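Quick one: the structure is below, and I'll ask about it shortly.
What you see is the complex with one protein chain gone and the rest in place.
Chain IDs A, B and C follow the sequence of writing; residue 1 opens each chain.
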Amino acid sequence: MQLEYSKEHQAFREEIRSWLAANVPAQPLKTFDTEEGFQQHREWEVKLYEGRWGMITWPEEMGGRGADLIQWLIFEEEYYAARAPLRVNQNGIFLLGPTLMEYGTEEQKKKFLNGMATGKDIWCQGWSEPNAGSDMAAIRAKAELSEDGTHYIINGQKTWSTRAVWADWCFGMFRTDPESQRHHGLTFILLPLDLEGITVRPIPQLDGLPGFAEIFFDNVKVPVENRLGGEGEGWGVAMATAGFERGLMLRSPARFQETAKRLVELYQENRDSADRDPAIREAVLRAYMDAEAYTLTTYQTACRLIKGGKIGAESSTNKIFWSELDQQMHATALSILGARAELQPHAPDAAGVGTWLDGWMFAQSGPIYAGTNEIQRNIIAERMLGMPRK
Amino acid sequence: MQLEYSKEHQAFREEIRSWLAANVPAQPLKTFDTEEGFQQHREWEVKLYEGRWGMITWPEEMGGRGADLIQWLIFEEEYYAARAPLRVNQNGIFLLGPTLMEYGTEEQKKKFLNGMATGKDIWCQGWSEPNAGSDMAAIRAKAELSEDGTHYIINGQKTWSTRAVWADWCFGMFRTDPESQRHHGLTFILLPLDLEGITVRPIPQLDGLPGFAEIFFDNVKVPVENRLGGEGEGWGVAMATAGFERGLMLRSPARFQETAKRLVELYQENRDSADRDPAIREAVLRAYMDAEAYTLTTYQTACRLIKGGKIGAESSTNKIFWSELDQQMHATALSILGARAELQPHAPDAAGVGTWLDGWMFAQSGPIYAGTNEIQRNIIAERMLGMPRK
Amino acid sequence: MDFTFTEDQLLFQESVHDFLVSEITPEKIRGLWETESGRSAELWSQLAEMGLTGITVPEAHGGLGMSALDFVLLAQECGYVALPAPLVHTAMVSVPLLVNCGNQKLLDNWLPKIAAGEAIIAVGLEQNVFVEDAHIADLLILEKDGALYAVDPAKAQLRGNESVDLSRKLFAVEFDPAQAEKLADGEQARELIKAALNGGALGVAAEALGLAQRMVDISVQYTSERKQFGVAIGTFQAVKHHMANIAYKLEYAKAPAARAAYAIDHRQPKVDMAVSHVKLAACEVANLAAKNCIQVHGAMGYTWEVDLHIYMKRAWAYASTWGDAAFHKQRVADYVLASDAKLGAGNTF
Partner (left out) sequence: MDFTFTEDQLLFQESVHDFLVSEITPEKIRGLWETESGRSAELWSQLAEMGLTGITVPEAHGGLGMSALDFVLLAQECGYVALPAPLVHTAMVSVPLLVNCGNQKLLDNWLPKIAAGEAIIAVGLEQNVFVEDAHIADLLILEKDGALYAVDPAKAQLRGNESVDLSRKLFAVEFDPAQAEKLADGEQARELIKAALNGGALGVAAEALGLAQRMVDISVQYTSERKQFGVAIGTFQAVKHHMANIAYKLEYAKAPAARAAYAIDHRQPKVDMAVSHVKLAACEVANLAAKNCIQVHGAMGYTWEVDLHIYMKRAWAYASTWGDAAFHKQRVADYVLASDAKLGAGNTF
């Protein structure tokens, strides 16, 4: 065991730190749940790409830096510490990208990876359906192969598609075998959202902004070349993506460490009033310790993976841990803010309340999406502890 | 609404208070989980009977005072405030007694109630079986009617029978119809524990003392006169008893209010060291509020019942509330005691640690017995909220 | 000893429940969010017609002359529908404050109008930072430097502050004491302010109980219908226990609410502790309800379209209004940790 960074890693940290210092917009961008903010974030993706910081874990020949997981964690630490913009293209770069590299044909890689990397194409997911949420295998939206076998005809509905309102492309799972049950007979398909027959209906979230959308498919024609992996093999392809989603890439610890730091600062700024309630100091210290525990554990997992280990139930344990930590930290911040905690950020007397309320609302989604925490607990009990399913 | 005690109630409180002041043993009795302590508690029951304080809710003609529920709550308040001994005969007086009055024949009432009241007969329950715990309807111990119809032949096993080691009588449920399923074909039978064929095996609990026992029945002959209610009607009779068990009689708030009071005192005595951990003050205040909430809610229920209301899901909500409160209060006390919390009461340096450790161990049984808190939560969800069973 | 509500009290609650549930639909609330004031004069007159605006106004002044205990059940119903009108504020804070302060001119001048639904008085205490519904108030009663002033809204500067709950209308208010009528100062003001705070805190606590009940009802219905893995998700034990955990805590906050109302009506010495106890317990269960109910709704609960957030956001807002948790914990501590505290069995009533 060796818990110091190598010279190379330190140099890497310096490099990204100075690049971010020079390039992170002075003014925070508008949220990408607005059209203007979406455009601003798209431009930021271009800037990242030009600096070759867009997808550092990708191979060099694909515009990445072939970064290892430790470099990835360092990158994220600097990225969050610099308060750099959220990644509007995370579905593409972190979820679909790696899957494409694993399952895609040469043509598909050529066709899609570059547009993804350059920020030209923003991707959204088409997985959940009204009756296939936690139970993804219940997917019904169907794709029929045309008689001449040149394309699929897609009909049905997807929902909870994050950032779909202004996205360009969608990757999703569709049932190609109408006779099939559960996770059989599903196929992974990539399609542009401007195809004829596609209707995108924005869904406003808790803050009123259209953070996700429903997507309706009415006899949408998609060329077979847009199929990722074999027909009926979609589940396996999707699981790889899901592994990433719940895994390291999207929930690196930096985000929660920075929230914990801001919470400590908020506590210090409001010490006199906060210490009237002993529970607050308790919660602030716990937030720090839990963020630290999440970081240490993530580094340990990353090192294990680098040495060829496989990811196991970590995907479930960390989903629960970070999502509950995130809720807990924001709840604590709101109690520190007291009577002004309910103010919206733009309220005239909201000085000092920061973005904690928005963060609190967003934190509500953590225990829900990508498999509810109840599902994760089932997985831990059954797969990690070996408890009986039925 | 009128939240003051009537003159009569105040006078009643004065009466029991002065009787207790004159009669409660100066030295606490040994625990009734020891033979000597059991005998001491039996004598205390006699003393209570002689003062007509043994079962005040019983009708006068049966040696009680026909006390209403408010008087009962007042009695308990004074009883616990006086640190009077625990009731070794609670199974008889509070569980079986009322059931006998409701379902018993005149002969049975004559035969059993007096011995119960005078402390001559201490009763234990014979309900749970190795494979019928939370699932009481899974009872297998069987009672066969003899050919001449004069008695039952009992075979099988009961377990978790509290205070059975030195008890005189047992009331329990047995399957009289071998063909029957679940809660059908069960019969409620009363039997002395010195009958031939009965073996009582003590079960040591967390503190090492035999607080409960297994009872084995090997061709035990019991006269039919000992059947309470009709043959095959045992479930209905038992449910009445269970209603009492989870109901008001055994978990009147006084016990928890006194624990909360002792906790506040412990906190005050150890204020300097306790305030090093802000979580402790928080927990002490919560203990007081929860004990208060339990008291207020119990009084409200009692008044509703007096006015002819029926007891509903209260039996489940209060089971969860008091058992978690009890655990929480004792856990808080142990953290106040710090490094000395683990000491057994008789340890030479245990001065000041009191009985918190014993109380903590006993508190572990609260969420388990008389229907685990998981079962209670199911009941609340299904019967109180009307959520779907399957 | 009688801890039950009267038939009349329960029947009144039922009729108010029926009226509010049919009138104050989620659609109506969403509609009011789109309006400038966020308030409906028509709704206010309806409430007046039922006698609710004057429920605590003495009969001599045209009200129903009812007490906090009479109103506490109704306040729960106001919470159940997330009522977008200052009824609880009026019945629990404004009117009692006027009555307690005993200024005959004010009483004769305002109470009849309040009972008739023709006037609204908004009370602003420093503990609250903001004044609720100041924009529709005909009179403001404001705390400043330990004194209470009657302020003409026209002579005050209102600065609107938007809450996460779009139905809550909050205002930072500035005024010049020289241009206002001082109602009380010193000890008298302290007592009036404390009583007003207790009334407001109990009011939102009771509303919070209604909010929790509403969120549970919505969620029980949703989870009984919503299917995953081929069965209603309400059959999953984890979902059942999420709901049960709200339900049993809710049961144990109701009696303390009644006791606190009783303590206010009878000016009991333990009133501060009683009010703070229920404020803490009710806001805790309401926020637990918010947390568990959005969870069992899944992504649906995270949307603006499902009605849950109407009640959830108010539960969030109430956690720290009319005294935050720290304030109320301290008041409980003042009672419990006092050297002469009467604790233990037999000391509850």
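What we mean here is this: a contact is a pair of C-beta atoms (placed from the backbone, for glycine too) under 8 Å apart; a residue touches a chain by one contact, two chains touch by 3 or more.
Bear in mind that the values here come from a model prediction, so they are computed numbers and not experimental data.
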One chain isn't shown here. Among A:184, A:221 or A:261, which residue touches it? A:261
So one chain is hidden, and I want to know which residue out of B:24, B:203 or B:305 touches that hidden chain in the complete assembly. B:203
Note that chain C touches the absent chain at residues 236-238, 241
On chain A, residues whose C-beta touches the chain left out of the figure: 1-6, 9, 13, 70, 74, 76-78, 80-81, 253-254, 257-258, 260-261, 264, 268, 281-282, 284-285, 288-290, 292-297, 299-300, 302-304, 307, 314, 316-317, 320-321, 374, 376-378, 380-382, 384-390
Touching residues on chain B - with respect to the absent chain: 128, 131, 133-135, 138, 159-160, 203-206, 208, 212, 273-274, 276-277, 279-280, 327, 334-335, 337-344, 346-350, 357, 360-361, 364-365, 367-369, 372-374, 377
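The rule is simple: only the chains that are shown with their structure count from here on.
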Among all chains, whose Cα centre is located farthest from the one for chain A? B
Chains most often in contact, by C-beta pairs: B-C
Here the gap between chain A and chain C, centre to centre from mean Cα coordinates and rounded to Å, is 39
So, in whole Å, the Cα centroid of chain A is separated from that of chain B by 53
Multi-chain contact sites of chain A, meaning residues that touch two or more partners: 279
Residue numbers of chain C (touch at least two other chains): 239, 329
